[in-house]
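First the structure, which I've put down as structure tokens, then a few questions once you've had a look.
With one protein chain held back, the other chains of the complex are shown just where they sit.
Up next is chain A:
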Amino acid sequence: MDLVITFDNVAYSYGGGELLTGVSLDIAPGSFHFLTGPSGAGKTTFLRLCYAALQPTAGEVRLFDRPAQELGRDGIAAIRQRIGVVHQDCRFLDHLSVADNVALPLTVAGRDGPAARRDLDDLLGWVGLSKRADARPPELSGGERQRAALARAVIVSPDAILADEPTGNVDWEMSQRLLQLLVEFNRMGRAVIVATHDLGLVRVAKKQVPARVLRIANRQVTAAGADL
């Protein structure tokens, strides 16, 4: 199978100085990566480059072996049905129920049948949101929002899952559960990238899957030391 995401000498700048410079790396199918680094180092920016919400200012990002610059708007939409994203700010449609929000990727892909609804119920149960299924997103706590966001990212069984601080607002036990969901997905052969500050989470994960740790610092992305 093709590489999921490839960075080839990528640089990115929001207009000021460069935030990332000369980044080259491959994300293979079935791999598990953590992304760490100080706040403001560019973790969210790196993930945005991975799902073509941003285009590199230099170098090339390839998604499923196609240059991101050449995808076009419909191509990007198709990519987003193959890459599930948990956004740091968990954006929802506030006029729809939690269940409908979680099912949204299926809805827009025209795959919202009865079977999909059964998967939806299972998934909501797994992230502990069965009782909140009919609530509106503004009524959720921060942790509940993050769980709903993770459920929405995995509902289409994407080839890759990018999660930006998915456990930032949940207690230790729930963060274990969410990690478990990501590990399960990874064992099914999906690539997973998790941006996090939570080194405890990284340690727990490394006991279950051969996860690699990437660190963003000084505009570079490097493999972190073995101490983690």
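Throughout what follows, contacts are C-beta pairs under 8 Å (C-beta built on N, C-alpha and C of every residue); 3 or more make two chains touch, one makes a residue touch a chain; residues count from 1.
Here is the rule we use: contacts and distances are computed from a predicted model.
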The chain not rendered here carries, per UniProt and among "ABC transporter", "Cell division protein FtsX", "Transport permease protein" or "(2Fe-2S)-binding protein", the name "Cell division protein FtsX"
Of A:G42, A:P105 or A:P166, the residue that touches the missing chain is A:P105
Filtering A:H33, A:R62 or A:R80 for touch with the omitted chain leaves A:R80
Where chain A meets the chain that is not shown, the residues are 53, 73-74, 77-81, 85, 87, 91-93, 95-96, 100, 104-105, 107-109, 112, 152, 156
